[in-house]
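Encoded as structure tokens, here's the structure I'll be asking about.
The complex appears here minus one protein chain, its other protein chains still in place.
As written, the chains take the letters A, B and C, and residue 1 is the first residue of each chain.
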Amino acid sequence: MDANQSGHFGDFGGRYVAETLMPVLTEIDKAYAEASNDPAFQAEFADLLEHYVGRPSPLYFAKRLTEAWGGARIYLKREDLNHTGAHKINNTIGQALLARRMGRRKLMAETGAGQHGVATATAAALFGMECKVYMGAEDIVRQAPNVRRMELLGAQVHSVESGTRTLKDAMSEALRAWVAEVEDTFYVIGSAAGPHPYPTMVRDFQRMVGDESRRQFLGISGGRLPDVVLACVGGGSNAAGMFAAFEQDTDVKLIGVEAAGYGISTGKHAASIAGGQIGILHGSKSYVLQSEEGQIQNAHSVSAGLDYPGVGPEHAFWAQTGRVAYHAVTDEEALEAFFTVTRLEGIIPALESAHAVAEAQKLAQEYGADKSIVINLSGRGDKDMETVLRIMKERHESH
Amino acid sequence: MDANQSGHFGDFGGRYVAETLMPVLTEIDKAYAEASNDPAFQAEFADLLEHYVGRPSPLYFAKRLTEAWGGARIYLKREDLNHTGAHKINNTIGQALLARRMGRRKLMAETGAGQHGVATATAAALFGMECKVYMGAEDIVRQAPNVRRMELLGAQVHSVESGTRTLKDAMSEALRAWVAEVEDTFYVIGSAAGPHPYPTMVRDFQRMVGDESRRQFLGISGGRLPDVVLACVGGGSNAAGMFAAFEQDTDVKLIGVEAAGYGISTGKHAASIAGGQIGILHGSKSYVLQSEEGQIQNAHSVSAGLDYPGVGPEHAFWAQTGRVAYHAVTDEEALEAFFTVTRLEGIIPALESAHAVAEAQKLAQEYGADKSIVINLSGRGDKDMETVLRIMKERHESH
Amino acid sequence: MNRIDAKWKALREAGRKGFVAFLTAGDPDIKQSEADIRLALDNGVDILELGVPFSDPTADGPVIQAASLRALESGMNLEQVLDLVRRIRQDYDQPIVLFGYVNLFFRYGYERLARDAAAAGVDGILVVDLPYEERGEIAAALAAHGLHRIALAAPTTSKERLGMILSDAAGFVYYIMVTGVTGARQSVREDLQERLAVLHAVTDLPIAVGFGVTNGEQAAAVAASADAVVVGSALITAARAGRLGDLVQDIRGSIDRAVS
Partner (left out) sequence: MNRIDAKWKALREAGRKGFVAFLTAGDPDIKQSEADIRLALDNGVDILELGVPFSDPTADGPVIQAASLRALESGMNLEQVLDLVRRIRQDYDQPIVLFGYVNLFFRYGYERLARDAAAAGVDGILVVDLPYEERGEIAAALAAHGLHRIALAAPTTSKERLGMILSDAAGFVYYIMVTGVTGARQSVREDLQERLAVLHAVTDLPIAVGFGVTNGEQAAAVAASADAVVVGSALITAARAGRLGDLVQDIRGSIDRAVS
């Protein structure tokens, strides 16, 4: 469903920001509404998606995963093949086009895994704009190759030393910085989170992921829809783009997969819906990891892109209405899935995407071979190789 | 043109290998001829190219490069968007399918930049085969991320310590190893080099690059062909795939770009056609960097994938007949082009591909805005970031 | 009459400009925080803005971020902030405004908050990340308990928008002088007077100006056109350096001299 005019999805969403930012949010809202209805804007976006990003990305039948799991047919939506290696670029191209339309020549962004930072730096280079990226100091270490990529692309990467030094703090710092530069800078938010109109806009700029998958699956299956569609949920952009296209197909089961870290019961996780409560973070009301008193808690996930204590408001709404089921997968399970996809399919998945794969593996056996599961492979795992190898080495040494 | 039955392109090509390998080459030749004519084989190949590799790759109009160079319209064939990040995967999928058809369950490969090694390891994972990759010890350092990728994909990487410890020695070592395991192992050669039928087979398995580009350009331009088509030439596979499709279009100027390293006159380069002589290396007759007496000389290029003292025999033939012009570009120029594409288009190109870009830049101004140049962007440069940053740092320190 | 309104009336009658002091409750710990507050109120502060420490203060610069962190680490929470207000209220009658982020108030419950805050002696609440459009969340509860909802206005706020957001504001308007987070700045913006003229054209409420005021000199410059000067980060820095009393006196004096 669409957010109402004030940006609410049922009880969730909204614009919880300081007054300084309200005018720009209103301006973006208006500009985005106009752009959405402007065929020239849509045509330029579509052209870049096709020729620059490389869309449509394939829907790939994963024969060996299917055989290995011995149940439902497994399909992978190959967002890993996009330019810069993840779904994030879809959205940054969209927002950069909007920024240009609004006369802004500077972009800024927060980033966790670095994928959104790279995607924003890329869009900035493509449009000849300046770019600043805020990234937690911890993530700068975890995702070193992406930092180098951003720098080569000409972006300034600001190391954020506050709080947990991960995505949450990067986003807080980005909001602070935006307040100071709001007049000439467009803040490119990387997930379906943040104040209205971002959750709507980001979902829309990711919606082709679901639209393509739906069309591709109908084509492959001779007119049937998949039985289950799975996507990992950090802030929720890849999942929102996927789910939006299937929302009305009530026979299609939609499953969002959060990061359970060391396990929900340990408190060290990043599953805001499965393990959080309603609250307000970074401009919108949704599920948030927080103390009883409302202090935001640290998230934990092996995957930097999911390591965030909030989730986009539309997911909160979908969770509340039951349209989407939200499950959570541990670090351990995700790592296992990372190796499974790599070894069986020759595709190194992002650790974020590996969460969705791990959940699919659990489901596959419950379903017969006449059922089909579509997994959004939101990105490639090149950025995660250091992390995975470090963990493997640590395990090896502790044995 | 096609090689004759004994695998010669005019004076070049052939099968200069020890007797032990002749039977398998004959077997491959026969199996490949059958597969080429088998619609089921071609259909499976096409299906994997579409759904697994992500083909067709886009032909992208590079607006900002075009503007910056102020001449011909520049188009980039986006092989960087392929699964695993370069054109190499096209060929390894083709050869792995052939290996499976021939009943071989083990693959082996040589690799320089690591792209071919990754692509072979990927195909091996996809088909559930074993995989060994021979890689020069020097290249293992230069292209560390690709080594990690191969290992994650389950391949064994053998460090080659002999000679220059780069691609040439990796290929020599691979040939030695193949002799010992020829009965159950298929040697996946990564370029349009080696003994017949490899140069032909690899070219054919890369030909879709040119076919797609041709079709895409005709579509964009309303029926015209590009004026110039450029590709970098290491062993020559991406260039052969590109040129084969345009060979008969005699109005289209074809330019192969070799690596001039520190400059042809310094002797430290990898431009076999521009700076070598006819000779026989790794199973075929072609241009080779060698001493007067025929000892193979060390190549030098900043780009590991071009750092090879030979070139595929069909290129030698094209050079001799004049159908293709071969130019050479220095390390310095390629690095410059690397930054240009990164900063202006938000695309980090492989250092190999950057050679083709550098040559295009020289040409662009000679041509008016009514002319078009297609550059094969054979791969992405993530693998090269360490190298580029190291060089930048060294320069910085020496100032 | 709400203590805030009474204070403005008194200031107006005395021909004086107001001094609003921001301090983070519980920084660096509850005891010292209470002592700092008393010191400030004893030295001429007109209105106390008491920051409720939050883990993710997205509108605050480094000084207040650090203060929040210290306060949280010393165990501060909203209930204790209200206890602190209760103790202060026994000895002082300056208006007290709670300044905080919406999530803490949301989790506490708006109705419960309004009731407990009013009972403790709070006079108004400024929710930094609850703009006009979202005020429905909390407005009724505050009004029911006689608390003013203090509105923020920024340099980015258009005249049209000012009209809207101030239409149901009460107590005073907090004008953010800079586009940026809280924290010390080098100088006072030059067009302040024009900006305030626009504000005065749409509202009769007194206008307090803050974000960036560091010392007496700047305070005087602001006081020349505003109804009150808000000082925050600079006071916190001074407090931690043991110079709070001096700075409060300096600013108080400067403000008073500016209008005499």
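In this text, a residue touches a chain if its C-beta (ideal position, glycine included) is under 8 Å from a C-beta of that chain, and two chains touch if they have at least 3 such contacts.
Source: prediction; values computed, not measured.
One chain is not depicted; across the entire complex it touches B. One of B:V288, B:V302 or B:V324 touches the chain omitted from the figure, and that residue is B:V288. Annotation: of B:A68, B:M102, B:V179 or B:A325, B:V179 touches the absent chain (contact as defined above). The omitted chain makes contact with just one of the residues B:H51, B:K132, B:R148 or B:K168: B:K168. Subunit B meets the missing chain through residues 6, 14-24, 162-163, 168-169, 172, 175-176, 179-183, 279-283, 285, 288, 290, 292-297.
In the analysis below, only the chains that are shown with their structure count from here on.
Most remote chain with respect to subunit A, judged by CA-atom centres, is C.
Centre-to-centre spacing of subunit A and subunit B amounts to 35 Å, using the average Cα coordinate of each chain.
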